[in-house]
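For this view, one protein chain was removed and the others were kept in their places.
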Amino acid sequence: MQMRLKTLLLSAAAALSLAAAPAIADGVKVGLITTLSGGGAGIGADVRDGFMLALKNAGDAGKQVEVVLEDDQQKPDVAVQIADKMIQSDNVDVLTGIIWSNLAMAVVPAATGQGKFYLSSNAAPSALAGSGCNPLYFSVSYQNDNLHEAAGAYASEKGVKKMFIMAPNYPAGQDSLAGFKRFYTGEVVAEVYTQVGQTDFAAEIAQIRASGAEEVFFFQPGGMGIAFLKQYAESGVDIPLIGPGFSLSEDILPAVGDAAIGIKNTSHWSTDLDNPANKAFVEGFRADFGRFPSLYAAQAYDTANLLLSAMAKASPSDPEAFRAALAAAEFDSVRGKFGFGPNQHPIQDIYVLEVEKRDGELTNKIIGTAMTDRGDAYAEQCQM
Amino acid sequence: MLLAEQVLNGLQYGMMLFLMAAGLTLVFGVMGLINLAHGSLYMIGAFACATVAAWTGSFWLGLAASLAAAAAAGALVEMAVIRRLYPRDHLDQVLATFALILVFSEGTRWIFGDFPLYLKLPPALSGAVTLPGGLQYPLFRLVIIAVGAAVALGLWLLITRTRLGIRIRAGEADREMIGALGVDIARLYTIVFALGAALAGLAGALVGSIQSVQVGMGEPVLILAFVVIVIGGIGSIKGALVGALLVGMTDTLGKAVIPGLFARFMEASDANTSGSAVASMLIYILMAAVLLVRPQGLFGARA
Partner (left out) sequence: MNRDLIVNLVIFALLVAVALGAHVAGQGFTVTLATKAAILGLAGVGLNLALGYGGLVSFGHAAFFGIGGYVTGIFASHAANGDPILTLPFTLMGSNEMLGIWPMAMLAAALAALLIGALSLRTSGVYFIMVTLAFAQMIYYFAISWPRYGGEDGLSFYVRNSFPGLNTFDPIQYFAICAGLLALALLFTAVVTQSRFGLALQATRQNEQRSTAVGIRATPVRLTAFVLSAMITALAGALYADLNRFVSPSMFSWHMSGEIMVFVILGGVGRLCGPVAGAAVFILLEHLLGPVSDHWQALLGLMLLAIVLFAPGGLIGLTLKALRRTEHG
């Protein structure tokens, strides 16, 4: 049955390619590796649903994409073994979907080393943006430091003189604080690293209270963020918080509750970003899945649309042409304007958002722009 | 002032750990069973509390539900699985309860979905109070200290002053004897296991309301609870209390002090990362040190 379906798709594609002059990709096979079990499964569900929604919305073009979906269990060794399987047994052309930097560091070199394209729908560690960049690797999301840099820029512009900054003690956390400091011109009164997986923040909140800071920058993704925000709200400390969008994304807001309302955060996308592609996306997502999409879903949606736009021009079997078609980024991004820099990482605007309640549900609204046409700090080190 | 607040934080973190460790050590003391799935019962408590609180709007009903759900799950598991493990060695217990973690985690995700749940403190417990000396401190953390102390007292009364306690102590000392005296050991064990589970569920509901209610929330806690009871001496409630307070203080004060110490002889950002790295290893170092001096833990009877 699957065989017959594929033949059908192939012949449909062939018919289309007769109609349109340039060579159209005759069905592309995508390996979608994401986290579908354990504590990170919520983000994985957003990635999967965002990607699939884009294919559904694309109609016939979307049907030319065959998706092989696998759960990485949030374990790097499992992820790289799945990637090997998808490349060696399933013969996929393109891989995508990894959420976590440590998994990306395992999978991306394995994929590009075996001549496959990798389109990152989320993680974009600095090692892959600078000297480790690769012609077959595109980040469709951001570079890991971007949202933190924007928070730094926003705090400077707002004239905050004293900041308390904190992040978990692992590479993404260290990059986060480095990114913040890159654009923050005031004084950092304290820089605190928490333990990965930490759930009680009483000691840090005491330090914040005693620090004399005017505002607090915190990067605490997932469950750590939920715990920190709840405890901060209870603590009686009223120093305002700023975070990157991950700490206040729609996948965790319902669990934080009203304590999150009014907190500022920085993101390259928001549910209320005013453009037709985004309206269609947010409405479609809410209609299909009954929740607000998070930035993870938005990035996966863009990744699928970027892929479709490249497929309309070239086939992955011609890597040079396909790469050029990807690099052109001619698709309707939910972020409005979107382009790639020389290291194939995005150049995009980053906004300041504020958590609000809309139609009884928590989400973010845009209140300003933190950075315009921001690329990243590592592009110069990239030689391709 | 900061130091006073950190000491208070260490105390409340210790009490939080005690709530989690009490059930674990009780079950080990009476039945000699290592229960890796204790963290799953903690998770069940938190999920039950969040769900019932969302339905009824009452945190207190949720709290009652968490006790009931965890105790019920505990009793069920005891009768279906754990009961067969008492005569086995620790190895089989480790494997079987490891398997239970997989079943509980995925089962919970299957029922409640992929996303963390919302659980909020009731208004009566939220906000901060001003302590003598002008220190602002979250009311809820004081409540945790109180509940921890109450549980410690309650367990002590239960074991020393009640009929059930006498049987529990007799069971610890000599299993055959209490069987011969006509006590239904199977029922006693089910009750003790359910009690341990209920304590885990209570901890899950209380702690879940200021943390994240999500699948896998029990695992980091489980390892810490084991550290606590190993330091205190496995099976000893008093040991669990002392061990929990030691771990809570060490961890909190270590995180507050060590990065600063490191900054005296190295660059600030290096000091922050390596200082926190050492701070995160501190409780394990404490545990190794205690066991070097007293291999059976501080209050452990059997080694």
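Going by the order they are written in, the chains are A and B; count residues from 1 in each one.
Everything that follows uses one rule, which is that contacts are C-beta pairs under 8 Å (C-beta built on N, C-alpha and C of every residue); 3 or more make two chains touch, one makes a residue touch a chain.
These numbers come from a predicted model, not from an experiment.
Student: Which is it among B:A152, B:V227 or B:L245 that touches the chain not included here?
Tutor: Reading the full complex, the residue touching the unseen chain is B:V227.
Student: Quick one: say which of B:S105, B:S126 or B:S236 touches the chain that got left out.
Tutor: Selected residue, touching the omitted chain: B:S105.
Student: So one chain is hidden, and I want to know which residue out of A:K29, A:K85 or A:R286 touches that hidden chain in the complete assembly.
Tutor: Within the whole complex, the residue contacting the unshown chain is A:K85.
Student: With the full complex in mind, choose from B:A96, B:L195 or B:V213 the residue touching the hidden chain.
Tutor: Selected residue, touching the omitted chain: B:A96.
Student: Would you write out the residues of chain B that touch the absent chain, in ascending order?
Tutor: So the residues of chain B touching the missing chain come out as 28, 34, 81, 84-85, 88, 90-92, 94-96, 98-103, 105-107, 109-110, 223, 226-227, 230, 234, 273-274, 276-277, 280-281, 284-285, 287-288, 291-292, 295-297, 300, 302-303.
Student: Could I get the residues of chain A that touch the absent chain, sorted low to high?
Tutor: 36-37, 70-71, 75-77, 80-81, 84-85, 88-89, 101-102, 105-106, 109-110, 113, 125, 127, 169-172, 174, 193, 195-196
Everything below uses one rule, namely that only the chains that are shown with their structure count from here on.
Student: Go ahead and note the Å separation of the Cα centroids belonging to chain A and chain B.
Tutor: 36
Student: For the complex, which residues does chain A have touching chain B?
Tutor: Touching chain B: residues 37-39, 41-42, 44-45, 169, 174, 191-195, 197, 199-200, 202-204, 206-207, 209-210, 222-224, 226-227, 230-231, 234-237, 251-252, 254-257, 259 of chain A.
Student: Show me the residue ranges of chain B that touch chain A in the complex, using the header's touch definition.
Tutor: So the residues of chain B in touch with chain A come to 1-2, 5-6, 9, 12-13, 16, 105-106, 109, 114-121, 126-128, 136-141, 207, 209-217, 220-221, 252, 255-256, 259, 268-269, 272-273, 275-277, 279-280.
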